[in-house]
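Every protein chain but one is kept in place in this view of the complex.
Read from first to last, the chains carry the letters A and B; within each, the first residue is number 1.
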Amino acid sequence: MRAFNAALLFLPLISTFVAAQAADIPMNERKSGSAFIGPDTKAMQDDDTINPGMLAVLDGEALWTEKAGAAAKSCADCHGDAKATMRGVAARYPAFVQALGRPVDLEQWINMSRTEDQKAEPLPFESKELLALAAYIARQSHGMPIAVAADAQTKPFIDAGRDIFERRAGQLNLACALCHDDNWGKRLAGNLVPQAHPTGYPIYRLEWQELGSLQRRLRSCMSAMRAEPYDFGALELVDLELYLMWRARGMPLEAPAVRP
Amino acid sequence: MARALIHVPPTAKRGEVIEIKTLISHVMETGYRIGVTGAPIPRDIIDQFVCTYNGEEVFRARLFPAIAANPFISFFTVATDSGTLAFSWTDQHGKTQVETAQITVE
Partner (left out) sequence: MIAPALAVALLFAGPASAQSQASRGETLTFDRGKGNCLTCHAIEGGDSPGNVGPALADMKKRFPDRKELAAIIFDETARNPLTVMPPFGRNLILTRQEIEAVIDFLYTR
């Protein structure tokens, strides 16, 4: 009872901090998800000859030169050698698209190219082909620092993403920030809580037994919190992706990463 | 043809113990999962893996539904002579895929 009364004294102080809910992780304390996985998983990620995500990268490399659509063009026909032209691209997505007046993520950008330039059907979200192309393109930014634009144009969307990250949701009344900013490094039923930086996407998740996108991971997290997940391709998910990439700015990309 | 990743050291000393790692793309459907229709998704697995070194069998494994998709198999063998390592995966339907890798032994 005494503790409760003492807590009441602090109530006005607590309520002023509600808006600034979670403190951002200091820049020099940020760690990639690789720091939270076991040594066997890390060894698998670091060896191209056994990283299961590389199966998708090789598929993507093959798709890159495959002609598609009414225009009968391949990605290579316009973009040439991906090793040169796609270098650094994944590190700056989601990126602002003038024609849409908002940012899009890499998978959406690939589909925009497919429909507008190749005159082909867009690839479904989470399809093997779309993930393979995304993995192949992301691979070309391996080791490069994440560098999404943070300017007057993108700021409203970064802020919208931050709102989602810090907002409580679901039956469990949890916000992403509460675990990933405030309680990273602690354990939830034996699983280490990582800081949630999208440094390795698309990832090969051992639990999925396949490659998956950041949107898939965000949706499954929302389900775990017993909140209604946003649909694939939802603007909210892209805003959240943009915020997460901004939050991880400067950290090196390591796609495709391997996660438990 | 399923995509395969193979890790064999390109060179080794005679008598040296070397580690070989293999990964092949395969769904390894257990047969226990229930599909959207309510019926189980049929089992579809690789059930055998064999490695030969210059024609001589050096490793064999039987696989069962407990093995996860995209099976990763690693093992050790002794580097004897330069030549070819051949890896074959056979599925439950009897279909076999073979990949090879070269090794130079000094």
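Keep this in mind: a residue touches a chain if its C-beta (ideal position, glycine included) is under 8 Å from a C-beta of that chain, and two chains touch if they have at least 3 such contacts.
Note that this is a predicted model, so its numbers are computed, not measured.
A.B. asks: I'd like the shown chains that the missing chain touches, ordered by label.
C.D. replies: A
A.B. asks: Using the definition of touch stated at the top, determine which of A:L130, A:L174, A:A196 or A:M222 touches the missing chain.
C.D. replies: For the chain that is not drawn, the touching residue is A:L174.
A.B. asks: When the complex is taken as a whole, what residues of subunit A touch the one chain not shown?
C.D. replies: Where subunit A meets the chain not shown: residues 1, 4, 7, 14-15, 17-18, 21, 171-174, 178-179, 182-183, 186-191, 193.
To be clear about the criterion, only the chains that are shown with their structure count from here on.
A.B. asks: Indicate the whole-number Å distance between the mean C-alpha point of subunit A and the mean C-alpha point of subunit B.
C.D. replies: Comparing mean C-alpha positions, subunit B is 32 Å from subunit A.
A.B. asks: Enumerate the contact residues on subunit A facing subunit B in the complex.
C.D. replies: Those residues of subunit A that touch subunit B are 44, 47-52, 54-55, 58-59, 206, 209-210.
A.B. asks: Going by the contact rule set out above, which residues of subunit B touch subunit A in the complex?
C.D. replies: Going through subunit B, the ones touching subunit A are 3, 5-7, 21, 23, 25, 28, 68-70, 72, 74.
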